[in-house]
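The complex appears here minus one protein chain, its other protein chains still in place.
Note that the chains are named A, B and C in the order they appear, and that numbering of residues resets to 1 at the start of each chain.
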Amino acid sequence: MSSIYVVYHSGYGHTKRIAQAVAEGARAELIAIDAEGNVPAQAWEQLAAADAIVLGTPTYMGGPSWQFKCFADASSKAWGTQQWRDKLFAGFTNSASMNGDKAVTMQYLVTFAMQHGGLWVGMGMKASNTKAAQRSDINYVGAFSGLHTTTPADAGVDEIPQGDLDTARAFGQRVAQAAALLHKG
Amino acid sequence: MSSIYVVYHSGYGHTKRIAQAVAEGARAELIAIDAEGNVPAQAWEQLAAADAIVLGTPTYMGGPSWQFKCFADASSKAWGTQQWRDKLFAGFTNSASMNGDKAVTMQYLVTFAMQHGGLWVGMGMKASNTKAAQRSDINYVGAFSGLHTTTPADAGVDEIPQGDLDTARAFGQRVAQAAALLHKG
Amino acid sequence: MSSIYVVYHSGYGHTKRIAQAVAEGARAELIAIDAEGNVPAQAWEQLAAADAIVLGTPTYMGGPSWQFKCFADASSKAWGTQQWRDKLFAGFTNSASMNGDKAVTMQYLVTFAMQHGGLWVGMGMKASNTKAAQRSDINYVGAFSGLHTTTPADAGVDEIPQGDLDTARAFGQRVAQAAALLHKG
Partner (left out) sequence: MSSIYVVYHSGYGHTKRIAQAVAEGARAELIAIDAEGNVPAQAWEQLAAADAIVLGTPTYMGGPSWQFKCFADASSKAWGTQQWRDKLFAGFTNSASMNGDKAVTMQYLVTFAMQHGGLWVGMGMKASNTKAAQRSDINYVGAFSGLHTTTPADAGVDEIPQGDLDTARAFGQRVAQAAALLHKG
């Protein structure tokens, strides 16, 4: 089985809940970035040994949270020795608006993975986008480069749309499947 | 009053309908890019004389339609002599999925305007993104750099969500207001 | 005369030097984001009163520095009351590689300005890109959506290419010219 880590920042708990669903689907372990932008000391060793790294962050003001970016900047040490080269990467982001510039955050996550010399895997699934589409459908939010979830601005952690949690789980499975393709050798 | 043109390509009529709503809000004239990627001969003179240019295209396979791009490539003549420098630009795009990579198309439109030495104006409005939000609200689709509309894959031209048409009109008004700021001198 | 502020973060002094050149060209005042991602308390009032805001950050690991992002996240207060709506925005970024994903940082800066309901102005100039082009030419680095400067990884603050400093000054003038267009009323 592939060794997969989900490294994420969550400001108010929503992205954490989504990270859990992704990790469930991917049979991955979670690494939390804290409110100061730090990860536990052993996280760098875990990530260096991982087959796949899933990056998660809320979208704040059109990009990843500063705490996530703080983690990204700190990864320049791993970059220096190309520790993450050839690993599989994927990403997810949550915001209040249907679009809400989540795609800009996602492009950042892709760019970050490419700087590290990784491979990227996206959703690998179509969107639910016909007249009959329901908010509870898989990939109703309709992204492809990574998982986009939409949680209303005034929704609690327990009010994340179920369809998005289901999509998060399916996305985790997708990442695990791609990691298996890469590391079956 | 500012002279504003909406130049757009529409594959199946949906983007045309949205272009009309934008033009209504902006009191703009329409220029259609045809199925071969061409505009009427006089369009280049009209655009050269415009105060503001609003760019519209469906999002196909994650970017502007090839016909829109054909128009963009042909504008390299206007670019050569910097005819469009200092004009105001704005953009809109329609696709079937809620996100559907419309933001990637929008970033292309911004880039295109910047190559021409223009200024860019976006939505200038917040999104409808609370638990009480309705699909019929203004900017439910929730974009900021330009107008995003979402028309289900199997919806006819008469089935474009009314909220998106209302948002298109409000966006047109926003463009006209910004053009007035720029050209009141 | 327009009121223009250049708000920037600089990790090692290079982006600060470029910010100074931009400010010189734009006759703007400087606001520094510190090593913890904070700006002086009065900065928020200054920015609220500004006609134009120029955003500057190094590109680290494919995006703005976390300190810049910390400032961006803190601006959500100004966003809440749309204090920055209708202002003119522009941006610049510095990195060691010729490309170095500076364009990804620039797209973030555009996105951020659009969330705030602003207008965006880019370089408004062509690139120096013929066989005879010299590194010391204006816009040799060849960006359009904003100023890109390239300072070698081992270059000191006094070794920023002169052509890039000249380009920074010209870019500042461009921003001032656009601000004048907008606020001549």
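A few notes on this one:
Convention: a residue touches a chain if its C-beta (ideal position, glycine included) is under 8 Å from a C-beta of that chain, and two chains touch if they have at least 3 such contacts.
Quick caveat: nothing in here was measured; it's all calculated off a predicted structure.
The chain not shown here is touched by just one of B:65, B:149 or B:167, and that residue is B:65. For chain A, the residues touching the absent chain in the complete assembly are 82, 85-86, 88, 107, 110-111, 114-115, 117-126, 144-146, 178, 181-182, 184-185. Taking the whole complex into account, chain C touches the unshown chain at residues 62, 96-104, 107, 127, 129-131, 133, 140-145, 148, 150, 152-155, 159. Touch with the hidden chain on the side of chain B covers residues 37, 60-67, 69-70, 72-73, 75-76, 79, 101, 104, 107-108, 111-112, 114-115.
Criterion: only the chains that are shown with their structure count from here on.
Centre-to-centre separation between chain A and chain C, using Cα means, comes to 29 Å.
Chain A and chain B have CA centres that are 31 Å apart. Contact with two or more other chains is made by residues 107, 111, 114-115 of chain C.
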